[in-house]
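First the structure, in the form of structure tokens, and then the observations on it.
A single protein chain has been omitted; all remaining protein chains appear in their positions.
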């Protein structure tokens, strides 16, 4: 299916402020970006670079005053996520070296503290896809998904205690549970077709059977329509914008996702 | 200045053929891609990856039959190339590690064979920008630029013997001469505003005074309007498409570069 | 000065267990490894790879039973750490792209929560080295260094609450405070001459004035004798060994550091 996605951001800055954006989706195994538009209403140098996790990031210093950012892309993505209950656990010794970092605990995914819970959730499952599927189902049943209920990231431990959270929070707990079973897991931020209320979305991927699979504890069935914008260990890595210095005022954010015909 | 650039390619394939494209310009220190469109008239998976030199490449297998590729971008670039006669030679020991590969000889730039010529061309020049400028001027005077005069890359040695060549050939000789003086140099393929006859273009960059500078022995003065699409050691690295297997028939290629207002 | 460092580890494994070691120090700007010995008493394939942070890591699967690891190196390092109170803060927009990851919060360094404390500690300091020096001094005064007082990493928030910790804990808090001021900071694990009691050690580095400087809140003055073995965002990245699966029994660890003449 073809989706047209867009993100509008507006800032009002009191002092010159360095920004790093992560808003340009990349073509990859799962999606093809046929059209990509990226407007920043500033006449300053903008440098684009690729970070550790393969994301395209944009750096610039915003001068005092207001400015806006607008990105839109036409993306070919799948109508359904890939599902394979037979995809097997990859032994640590057989993982590609550049996947190993997704086994470690990170800022919001204290995987070192979730081994018992993960074992109990996946007790009767085959190692691999079935384990992660059980984790996702457990999240759906046990952690209430309440969009808009928090403004800043909380960690897997806090999510597990609070028993509710936004998409980012459920992903953190899912990732921590996977990693505690030696299953590589990473955070994805991006767009999702028909998300309600519409916003940037977060989900997680687990590395099973030699590739990454999508898991989203906020959704039902195998519905697809995902557009990935950034990958990382957790929310610390995938902010769509990072600013350094005083917090910007009057931020507005508007997201759209529309199915189109091509 | 804002340029709208485009490239159309048409192929007719007799047998399923793997392709690697290098046709998506990247935003960087010198240019900003505000709009980027990339159409391939095939319904096959296309994987994008970043290669050694930071280029975005696209891989796919074209099935038997005909297909087309169309890319267009709106790019902000400079009206004039940067010129700095005071930019100094960077001693090898002070070069960043990832620049060192641009000192070595490569397929079409046998820099190991040009030390005498380079010394003679730059005899009275200050080390750095002035040396490379002298090399560029020498190329303009001594190697006739004849667009369309060759179909496949020839090496610096061959260009020096032949005394004429296309943009790619002049760049190869320029790069070989720079490297023989321990000045890192790389090939760039891309678009150039008002190039006549219009086509994909090639020029070279030299690393002086801590950054890359543009040199183009086919042009006069400080005229800008360059849009970089790919970087590499020489033409072997920056083909806008590589195909593997039997050569494709009926190739058509159409390039446009238009100044636009934004 | 020349140091001979060594690390002995002994394991007893109940089930085949994948290990990843980070025990081979690398030559770099600050140290030169003249001799390097690395013995593992197993006849299994061992693969070495370089991770995200430039560390040499070794992977293998240990079979059931006991085995030992022994590494020793002769290293040239400085007798005194570099100190430069004039080294200035690097604005975020001027940081190299590959340094930016050291600004983000990580598993044990919740830098997003320490801005007020960092500002209060560094209130009257010039941006840059003087700020980090003030942080280090504050750690020395306010957080008791108690070697051997904890077995597993705790985070900066926990360290700040507990008011005491091992070398790793003080580093976590130091890193979190630096990052909250937009100063890149990273964890280092390695050896330290005359550490008492002798053990593997941890300290932190801050990126100021275009390079990394060493800071160690557990030591006094400008004493050097550091040998770096691994770098990372925090303790999650720099374990000298990671094992996957059931915890190994009967672990023994012995560390030596001796000054030698060359």
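Chains here go by letter, A, B and C, matching the order in which they are written, and residues are numbered from 1 within each.
The criterion applied here is as follows: a contact is a pair of C-beta atoms (placed from the backbone, for glycine too) under 8 Å apart; a residue touches a chain by one contact, two chains touch by 3 or more.
Note that the structure is predicted; figures quoted are calculated from it, not measured.
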{"item": "Contact list for the unshown chain, restricted to visible chains", "value": "B, C"}
{"item": "Contact partner of the left-out chain, one of C:14, C:34 or C:194", "value": "C:34"}
{"item": "Contacting the left-out chain in the complete assembly, out of B:60, B:138 or B:191", "value": "B:60"}
{"item": "Hidden partner chain, residues of chain B it touches", "value": "18, 20, 47, 49, 51-52, 57, 59-61, 91-93, 97-98, 100-101, 103-107, 109-110, 112, 152, 182, 236-237, 242, 244-245"}
{"item": "Interface residues of chain C (partner: the chain not displayed)", "value": "26-29, 32-39, 45-48, 50, 54, 58"}
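Just so we're on the same page, only the chains that are shown with their structure count from here on.
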{"item": "Chains touching both chain A and chain C", "value": "none"}
{"item": "Rotation, 0 to 180 degrees and nearest 5, that superposes chain B on copy chain C via CA atoms", "value": "180"}
{"item": "Greatest separation from chain A - chain, by CA centre", "value": "B"}
{"item": "Distance from chain C to chain A - Cα centre to Cα centre, in angstrom", "value": "29"}
{"item": "Distance from the mean Cα position of chain B to that of chain A, given in whole angstrom", "value": "36"}
{"item": "Of all residues in chain C, the ones touching two or more other chains", "value": "none"}
